Each structure stands twice: as structure tokens, then as C-alpha cells.
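Removed: one protein chain of the complex. Kept in place: all other protein chains.
Here is chain A:
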Amino acid sequence: MKSKDEMFKGKKLSRKELMATFWRAFLLPACYSMDRMQAPGFAYSMIPVLKKLYPNKEDLGKALTRQSEVYNTTYAMSPFILGITASMEEEASSNPNFLVSTINNIKVALMGPLAGIGDTFFWGTFRVIAAGVGTTLALKGNILGPILFLILYNIPHLLTRYYGLFLGYDLGSKAIDSLSSGGGFQRATKAASVMGLTVVGGMIASMVNIKFDFVFKSGRTTLDLQKIVDQICPDILPLAVTFFMYWLLQKKKVKTSWIMIGCFVFGILFKYLGIFK
């Protein structure tokens, strides 16, 4: 990314409008539409930029209408798309040969892949790691749990919003090319998935809690089933239970609420029979 002064050299827009967009982007889904999804919020976020670019009310109306078309992506990725859109609107406002339909085409082309990347990073990686650290501490009654959870999640969250916006503006309409060439984004998504899943694997072992409560007694010898299991593979029960539930959800399409009810029903039953604890 270029330095801040260089970025706005010879441009109609300035840092001021982009910062206004930055703050407005936090309200993206505040007026969520069932058919156009986050579009009202996208248009709302673009208002400072468009007002500056189109002093004429008629042109402003056209620009606002095209920015009100269907839009949806991971919240944290939106400033990036807003930045790109701002630079394209800037081009459109001064270049009569610029095809305005390009703007929406690029938006639509970006929101799908960016939602995939964003969900992987923010839901599948940052949140999981933050929750892993946070719940470990909170389970011990440590107040640092929720605090660290929020800090660990929000540092990458806010940095992505801020730098995404200016990076997007800088990349402008060149964005598509630079994104798809080199496969850098795909590699990053892959790396994030790997990190997220590694943590999930660890949490299955540390957070899911189920043990055999089965002790054979014959004469003087007692046989504790859990002790034997521990020698072969500790925490194999939590792993098996997790994969069983994954199988129910993924292959059998069982509803979450039924599995949850099942947990309580079988929990009571197995406890009563003394099989698991």
C-alpha cells in the first residue's frame, strides 16, 4: 500500500470521506433487508463518498440506487469492498466512458469469495482460537477469559476493517486481477483453515467431557474400563462422540435441536445405568 498522502494525490476523494465510510460500515446490517440483504447498509456507508462525487441530486440518486442492489458478505470484509467501490465510483464520476455496470459486477464478483475467506478467518479461525483461550480460563472462574476472548478476536477484526478499506481504495478496479493472480488469497484461506481445525481438534480433547463409568469386579481383580482406554488412546470417547454428532448432522441431516434433546435423554439414561460419567 502507498503512503497515505500519495494515495489521495490528484483525487476528488480524501481521507475524510473514507473515514466516514469506515465508521458507517459498522452499521452495515442495521437495516437488514430480506431480499437485498445488507444493501441498505452498503448504500448508507457509501453516502459520504457519493455526496462528494455527485453534487447533482439526479446523479446522486442514480449512484445510490445502484449501491442499493443486493449485497452480502462477512461484515469485517465489507470495508475492503467499500474501498474498491469508492475508487470505482470516483472513476465513474469523472470518466463518462466508464461503464457503471462494472461497479456492481465487481461487487458481486468479490462478495462471494470474500465471504468464504472472511468466514474461514473470522468464524473458523480467529473466533475459535479466541474462544479456546477464553473458555479455558473462564471455566476456572478467571475473569481474563472473556477479556482475552474479546482482545484476541478484535485485534485482527479491527485491523482488517481499517486496512481493508484503504487497501481496497488503492487497488481500485485493478483489484480483481491482483486477487486472482498468484493464488495468494487461496493460500491464506488454506492456512487459516489448517490453523482453525488444529485448534478444534485440541478442543475436542480438552473441552468435551465423557468417561466410562464401568468397573468389572471378579474376585480380587477389578478392571476399570476407562483406565484401559486411557492407556490406548486417551480422550477417544470425546473424539468418537464428536464424529458421531458430525455424522448425524452431515450425513443424516438430523436437526441440531434433536441432538441436543438426545444429549439430555441419553445423559440421564447412561448416568442412571452407570455406563458413562
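Operating definition for what follows: a residue touches a chain if its C-beta (ideal position, glycine included) is under 8 Å from a C-beta of that chain, and two chains touch if they have at least 3 such contacts; residues count from 1.
The rule is short, and it goes like this: contacts and distances are computed from a predicted model.
K.L.:
Refer to UniProt and select, among "ABC transporter permease subunit", "Phosphotransferase system pts, sorbose-specific iic subunit", "CoA-transferase subunit beta" or "V-type ATP synthase alpha chain", the name of the complex member that is left out.
P.N.:
Answer from the UniProt record of the missing subunit chain: "Phosphotransferase system pts, sorbose-specific iic subunit".
K.L.:
Tell me which of A:S94, A:T222 or A:Q250 is the one touching the absent chain.
P.N.:
A:Q250
K.L.:
In the full complex, which of A:M19, A:V100, A:V200 or A:L225 touches the chain missing from this view?
P.N.:
In the complete complex, the chain left out is touched by residue A:V200.
K.L.:
Among the options A:L53, A:I129 or A:L171, which residue touches the chain absent from this view?
P.N.:
If we include the chain that is not displayed, A:I129 is the one touching it.
K.L.:
Which one touches the absent chain: A:L150, A:V215 or A:I228?
P.N.:
A:L150
K.L.:
Go through chain A and note every residue touching the omitted chain.
P.N.:
The missing chain touches chain A at positions 25-36, 39-41, 43-44, 47, 51, 57-58, 60-61, 64-65, 67-68, 74-76, 113, 115-116, 119-120, 123-124, 127-136, 138-139, 141-143, 145-146, 149-150, 153-154, 157, 161, 183-184, 186-210, 233-236, 238-239, 241-243, 245-246, 248-250, 256-257, 259-260, 263-264, 266-272, 276-277.
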